[in-house]
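Subset of chains shown; positions unchanged.
Letters A, B and C mark the chains as written, and numbering starts fresh at 1 in each.
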Amino acid sequence: MDPQTLKEMLERVREGTLSPDAAVKELAALPYEDLGFAKIDHHRALRRGFPETVFGGGKTPEQIVAIVERISGRGQRVLVTRTDPDVHAQVLAVRPEARYHAAARCITVETAPAATLAGRVAVTAAGTSDLPVAEEAAVTAAFHGAEVDRFYDVGVAGLHRLLDRAEAIRKADVVVVVAGMEGALPSVVAGLVDAPVVAVPTSVGYGASFHGLAALLAMLNSCASGVGVVNIDNGFGAAHLACLILRSRRS
Amino acid sequence: MDPQTLKEMLERVREGTLSPDAAVKELAALPYEDLGFAKIDHHRALRRGFPETVFGGGKTPEQIVAIVERISGRGQRVLVTRTDPDVHAQVLAVRPEARYHAAARCITVETAPAATLAGRVAVTAAGTSDLPVAEEAAVTAAFHGAEVDRFYDVGVAGLHRLLDRAEAIRKADVVVVVAGMEGALPSVVAGLVDAPVVAVPTSVGYGASFHGLAALLAMLNSCASGVGVVNIDNGFGAAHLACLILRSRRS
Amino acid sequence: MDPQTLKEMLERVREGTLSPDAAVKELAALPYEDLGFAKIDHHRALRRGFPETVFGGGKTPEQIVAIVERISGRGQRVLVTRTDPDVHAQVLAVRPEARYHAAARCITVETAPAATLAGRVAVTAAGTSDLPVAEEAAVTAAFHGAEVDRFYDVGVAGLHRLLDRAEAIRKADVVVVVAGMEGALPSVVAGLVDAPVVAVPTSVGYGASFHGLAALLAMLNSCASGVGVVNIDNGFGAAHLACLILRSRRS
């Protein structure tokens, strides 16, 4: 209920076509998002430009198929993360346009044209083992409408490979940096670019990497300013944050 | 050395006024940032709009005074974080314009007018004990040229106080959320706004807060997307990231 | 042996029908719970209103069937937690009234009518992945005789869904709050209700959730007072504590 609707209701009270008792009851029953002055959920409308996402981890193929059907049935685009080819096969049976992104372990269903975001996201990854997380970020950002450039295998132990790409990386408006092991790449990249850096630690490594803890701590302690960190292996979350940053550019 | 300068040098080689040997020597001696094709440090020029910052923690008053003098002597503005009134008194002796921000434990020296950033940063804090970190963020963002709105004492245990401010917080282009103890505030705020959220865990708490670890883990595991986390108590880093996001809006 | 029985024994000593030697021997052989002044186990009788529970985790189907048979053979109701349909099938062979609660992964055998507890338990859960733990709590509380209301998918990132249910949640005498990831829900709920809150962290999450540690620490550090925390994924324990609170209302 926007202020106009509220005013119309009050006009009906004044006109006597709505009793005060009925108006009290009606007001009490309204969801918050319909109250012009509360607008708790008003942002949902603004966000609608972003496609819906299903975290596939821990869900059965049946559950995923059902959710995808429901969302795409409303004409909305949908992204499924942390999934596999078997699930894709089942989704394909009901949504022939479903596409599987093997490296990213994601399914996308494009039931509508994507909105576009003004800006470029660079997805930078240290090693080849970090690719699943990097691709999850890249596919997500592209699905959200961003232009995405990939810079892979630019780990800090072979600095020249990173420096060779530095000019290209600097073209991005936001840089997502994915790294496991010692997690040094975001610190180095943040020193090379002027854009905000979203750092994603990965669970790549063994022994004292403690499933990504080493990389996570390194990124939180970065000697370079301008780095925001997301959860271990959270490629989706990094891309989502990057796209929020891009979108804030249009407002 | 930009491409033009390089070309001029090569012209002198062609003209015979510079010998190839001398040219080799000159090229080898150049710092990277002067080579048009390397530009490793080219971004420093772009960044000059941001004031220099001195991390005061662990430095002696003498060291801080010396650094401040050197920077402001170049006509540059400077921010000192994690400092105290005694250091301010000593800085005041050499820079009368130095100002102490007690709640933020920061000194600012305004030797030049600040550049302005197009955009608003909301600094939101859960409890009164989180204020030093929140103020460090607010003072930093203001010093970088952002418009800053403060929303303090809006912890999740008294949700109405936060909801009362929700409309105002939504006006921000970036929201810095500061919280200790259980670190729940960024998750709740990220659900209420559309802007990127920079989350700062604080070491406020006792017992099983483990000096901010509880809040840090909570923020990394936020069920709301669009949250980037910085180090515990790192108000400066959060504001710096927020201002990078704002600045990327102008490009 | 209650004081009366003891006195009667001593009367027999006085009468000479029981020798002092025999009395010493008899006293020494008594279990503690029969001594009026020791009563170490007296509370077991008081507790009999609660059904017996078998923790199914790590037990073989044969062990579970045997225990269930023994308990229900005494005419007592029994609850098996952390079990699966295969075990249920085997229990069914000997106890046809055994019922499987799939979402809760529990078996209940109702060999007797449940005692009722005066009061309502609200079971509140943040996300759909938290449901197994939430259902374990709900099934347990119902089996103990409480009235149970379920409030699921009310995570803090979509606050309006929680606020829409706030009035209903406030009707509960005890609120069990189940959440994984950042574990913020108990803090928010405890700020909305006046009843005691029993918080259950779940192992839902990945990366820096460290199998529920993040949620656990968040709950222990809740900025809202009135929250008691149980072990990670311990839905049964939370419901048991909630029912103890309800029962204390009758005394």
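Please note the rule applied: a contact is a pair of C-beta atoms (placed from the backbone, for glycine too) under 8 Å apart; a residue touches a chain by one contact, two chains touch by 3 or more.
Computed from a predicted model, the values in this text were never measured in an experiment.
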Open item on the list: If 3 of the identical subunits are displayed, how many subunits does the entire complex have according to this structure file?
Closed with: 8
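One rule holds for everything that comes next: only the chains that are shown with their structure count from here on.
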- [ ] Could you put a whole-Å number on the gap between the CA centroids of chain A and chain C?
- [x] 40
TODO: Find the geometric centre of each of chain A and chain B from their Cα atoms only, then give the gap between the two centres in Å, rounded to an integer.
DONE: 25
Task: Junction residues of chain A, two or more chains touched - done: 40, 216, 231-232
- [ ] Using the touch definition up top, name the residues of chain A that touch chain B in the complex.
- [x] 38-40, 43, 46-47, 119, 163, 166-167, 170, 173-174, 192-196, 198, 216, 220-221, 225-232, 236-237, 240-241, 244-245, 247-249, 251
Open item on the list: Can you tell me which positions in chain C touch chain A when the two form their complex?
Closed with: 129, 158-160, 163-164, 204, 206-209
TODO: Mind listing the chain C positions that touch chain B in their complex?
DONE: 126-127, 155-159, 163, 181-184, 187-188, 190-192, 205, 207-210, 213-215, 217-224
